[in-house]
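To start, the structure under review is shown below, and the notes come after it.
A single protein chain has been omitted; all remaining protein chains appear in their positions.
Right, subunit A next:
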Amino acid sequence: MHSGATRNMPRVVASGRLVAGSAAVAASPSPALGGVPSSDAMEEAQGAHAGLTSDASLGGESSHVSPSESRRAFGGGAGSAEPSDSTGLGSDQLTQAGGVDGATGEGAARNQMTDFEKSRLAKFEKLLNTDVVDMNALKALSWNGVPHSLRPTCWRLMTGYAPAKAVRRDAALERKRQDYRDYVSELWQISDEDRTEEERKTFHQVLIDAPRTAPECPLFRDEETVQLALRRMLYIRAARNPASGYVQGLNDVATPFMLIFYGEQVAAAQEARGVPHQRDWYAGSLEQAQATLASLSEEALLTAEADAYWSLCALLDGVQDHYTAAQPGIQRLVYRVRELCFRVDAPCCHHIEDNGLEFLQFAFRWANCLLLREVPPICAFRLFDTFLAEGSHGLPSFLSYCCAALLLNFSKQVLEMEFQDMVMFLQNLPTQDWKENEMSMLLSQAYLFQAMFSGAS
């Protein structure tokens, strides 16, 4: 993948941006930044993200990295970030095409959309309403974020869980959902004696971890439905993939899928009753979340759970050895992150290691939880849009670019810290109030690293 991007690599090197690293990438805007591109031009540039618009250059690619955004995302940190439209670029339009915060019903939400969002949504709909979805086009478009209402559909397609061929889709999904129901009765609803010792350990571990999953999100405080579903999914996946089994942190990885697929059922039920759907329906009180869940049928709940399960499995397919004994995949990934960071920002890396801090000490969790511990749900969705567009087999390498981008995003702060402050800072990054915009910036930076270094290391 990314042949287009790789071909552009010499341009990046030739411009000297490579040498000076991320700051330079941001600070030396390409000519494309001079003007305000039209929506269509933007789309073209974004297509380049997935390397599928072969003639889109990195110059075009940079066009959505506006100078003001770049400064705050790469230099000053995100803490003080205020969305700025001063460039006229409409950064929010670019990165929040996925949704209108707190949308009040799909129709109303559509009315609140900008022209850009509408045209983007239309592009998705056009792609999806075909007999055979063009998966390359869908991934290229999704790389930059999927409109929130279309996430369930797009995610199912990109994971390969739903077939691209429309006529086959319903039957295939029904079969997979039935498979999951069978797993529940064959693997979950059995007595303890029928489990292997390893399975008993897993059973016990997910029992401990389910209640401490996403504690900041009230929906996950619901034991009867949500925590039970989470335990079942994690347990069944482990039972069916004994080599990797369940590793703490996979519960975090399951959460975006659960929020999206429960959300789909909630939206459908609300629409049927004529109740406006809130995009952040899961963020209210526990009582509200439970009332919402109670309005769903058993079947709807199980459908959401099965969809989340299969999507989780598909995503993890590409990172199996991240969770096997001694976690070799993660060790390798962290090694690659270190290497990348040294190439981009050696002073920062030397500073880190001269202080006695090892990359594994902070990047392990990033890799193990696919960055989900570091960002709020709204960013997790955006992150998964891109992960799924990359495909499960592109995930380990793309994740390493993301981790490098995350660290170097804060290199200025890190350079001013000594060991202790540095560890604590890197283990509690000020990313919890990030919005989709910051997430998109990080992904763009990761994309640039990928374009520069893929195949080179």
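Points worth noting:
Rule of thumb we're sticking to: contacts are C-beta pairs under 8 Å (C-beta built on N, C-alpha and C of every residue); 3 or more make two chains touch, one makes a residue touch a chain; residues count from 1.
The rule is short, and it goes like this: contacts and distances are computed from a predicted model.
Per the UniProt record, the absent chain's protein name among "Yptc6 protein", "cAMP-dependent protein kinase regulatory subunit", "Vacuolar fusion protein MON1 homolog" or "Ribosomal protein S21" is "Yptc6 protein".
Among A:Y323, A:F387, A:F410 or A:W434, only A:Y323 touches the chain left out of the display. Residue-wise, the contact with the chain that is not shown comes from A:L360, picked out of A:A164, A:A269, A:L360 or A:L415.
Summarising the interface, subunit A meets the missing chain with residues 201, 205, 208-209, 211-213, 215, 221, 245, 247-249, 251-252, 323, 325-327, 331-332, 334-335, 338, 353, 355-356, 358-361, 364-365, 368-369, 373, 418-420, 423-424, 427.
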